[in-house]
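Heads up, one of the protein chains got dropped from this complex, but the rest are sitting where they should.
Let's look at chain A:
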Amino acid sequence: MISSQRIKINIPKKADMSTDSFEESCALLETAFDNVFSDHSGDVSFEKTYRLVYELVRFRYEAELYKRLREYLTRRFQQLRRTRLDEGSAQDGWGFLERLATLWLDTNRHLKSVRDLTLYLDRTYCDRNRVPGIIEMGLIEFSSCVLMPLKDRLTREFVSGVADIRSRGKLSDSDPHTESLRTLVSMMETILGDEDNFFVEHVQASLLEESGRYYSGLISSIDLQPMQGFTKVKELMRFERALDRTFLNSDAEAKIEKRIENVLIWENFDTMIAPLLATAMTDFSHELLAELYGLTADKRYRLKLKHVIMETVVAYLAAIRLDDTEKKKSLVGAKWALRIIDSYNKYQDLLQQFEFESEPKNQAQKQAQSQEDNDSTMDVDSPDSSGKQSATSLLNETFSRFFQQHRQQSVQFLCFYMDSCLKRTADKTEISAVRKQVLECAKLIKLLPDKDEFTLIYKNQLSKRLLQQRSSVDTERFVVRRISEELGSFFTYKLETMLRDISTSGDIARSFAASQRQRAPEMSFDFAPEVLTMTSWPFQNIDDLVVEDIVLPRQLEAARLGFEAFYNKKYNERSLRWAHNLGSLEIGHQFDRTYHDLVMPVYAGIIFLLFADHAELTTEAIADLTNIPEQELIRQLLSLVMSSKSRILKKSPPTKSIARTDRFTVNTAFTAPTTRVKVQTIVGNLPGIRTETNTNQQLDRERVSATNAAVVRVLKQQHTLAHAQLFDETAAAVRPTFALTPATFKKSLGFLLAKEYVQRDPDDPALYHYLA
């Protein structure tokens, strides 16, 4: 495969050269380059010139040739500077810039031609000896012979050229001036200095400086209303951005933009942006807000806007007044809550399209403390890793901050609102509307600082609604599930049990009714027993509720005994006790003028039923016949006699208090616009119905025991902790449920010390040890 013929290197002979001497070759080359630079390339023979260079390199003149070429380019560029730029130095700025731009474009073309002609030198000598290639070397010469001497003039003219375009205030696509600027920037970026390119090293600073000065002068010279000012700023920035895009690279563009933002936005923030933002927020003007937000993508600006937005929202919420015209506190609260929910929805609509910057890291850590105080379920919406925060997350943060400031009120009023909504569900047509309202409200519940308090109040209200059948059980179940989703099943466990009791009771009642029908088909009334699990309902002590020796009317007594027998047969291990005061009776009665279905508490019903057999009874007689505890009896009698809309008994003498000898008769003249009449019970301070102080006490108790558990858990791990640290860790542990107060903490710690779970350090009273 490899032939065995002789193989011989032919040493090149000088005689092969097409010229007689190096100098002659150089002269020929120079003529060729001259033609190139005078745009007569068509006269140059590529082949001949290439051959010349090839021969010179082959005969080892490469270093000399390179040097000569460099000298030639130096001469050429110096001469070009003199003839094309220096003469007529009084010419206006654009003339200079345009000439330089043209010179640059020409030079690029010419250098490429020179490189092609000396391609062999470029490929051999430059590559192998690591000297700059021909074009690169040419650019270095261009820089040192043309650009550097003109450095200051170029900077000056360039900057004033930009200023000139700015002052014209409009851009056209085919503006030769921006074209020149672009060419010049690309030139300055191509030419490299020691550190960076020519543009960055020499021109950029002046350009930034001048841009800042220009806009600062422009904006301060005109005194405008915020809106006009904003429009102007927007216009200027849009213009500048469009302008910069025509001739700068993105890096320099960003720098200029930043400088101008400083001038246009930050210096006018308080007088222009802030008032506009306030307007946008109060008017819920989505457009204005979008414009403000879209002014710049600068992070600092957007963070600032975010803070202002949050402040505005909190201020707006705080300004929502309680409606003093309503008498009932629950109505006032519900109204307030409705407005809060409304604002949440409105702000959500307003803000949802924006994506907010989240706090920088270090600041975020500092804020972590306060933020965690607000809400820990924020974890779900906490800013994602990209450093952005959704509008929902921002609103949640804001609202939870607000609730933090209005703790008691928010919890109570949101409960009132839920209650008032749910009570409407007794009417089936309202259910879908209520569901929607409740869903909206549920979003806010998780932002409450004291979720245990909410649960407690809600439980009380739920129990009332369920027992008095004031709402739709299905809706109640739906709402509880919803709350459970927001807060976790820990909070709703008992609520769920209550609902289960109600539905189980329904089943039992049905099967009881069926069994009764077989035995005593003549049962003349509907009997709806409700069996409640004691521990889940908000009744503290069963003995407060149960009055054992109440005398029931005959039919009722029969039903009671029948049900007891039935129930014991079914669950013989369970004991059944009757809490009559939680139930109600519905009695139909024909008054003189109208017939009414009267709905009233069991006690009142028992009293009323007595008048089926007696025309007139004294207080004493009623007490004897019913065995109702005296206070309760008085309350019920008062309700039957005094209540304005349901006065179904008459009393003589008609005084405002009940005496043992007062006599009662049925008020046969009673009438009402509706068939169904609810007998209102006058509220009195009686056991069984929880009051606010009771709530607070219970809340306290629950919190102390939760704190106990948390302290023990913390100390068990750490064994020894200082007071402050222990407080912090405990607070963190209970934060999902409530905000730990020093008082609660102290109470809990006192308890634990007394029980000797925890010991104070004998030397350092602020140090606690865990006793296993």
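Miscellaneous remarks
Please note the rule applied: contacts are C-beta pairs under 8 Å (C-beta built on N, C-alpha and C of every residue); 3 or more make two chains touch, one makes a residue touch a chain; residues count from 1.
In this text, contacts and distances are computed from a predicted model.
In the listed set "Large ribosomal subunit protein uL3m", "BTB domain-containing protein", "RING-type domain-containing protein" or "ubiquitinyl hydrolase 1", the entry agreeing with the UniProt name of the missing subunit chain is "BTB domain-containing protein". For the chain missing from the display, the contacting residue among A:102, A:129 or A:225 is A:129, taking the whole complex into account. The omitted chain makes contact with just one of the residues A:47, A:194, A:549 or A:573: A:47. Residues of chain A in touch with the missing chain: 1-11, 16, 36, 41-47, 49-51, 54, 58, 63, 112-113, 116-117, 119-120, 123-124, 127-131.
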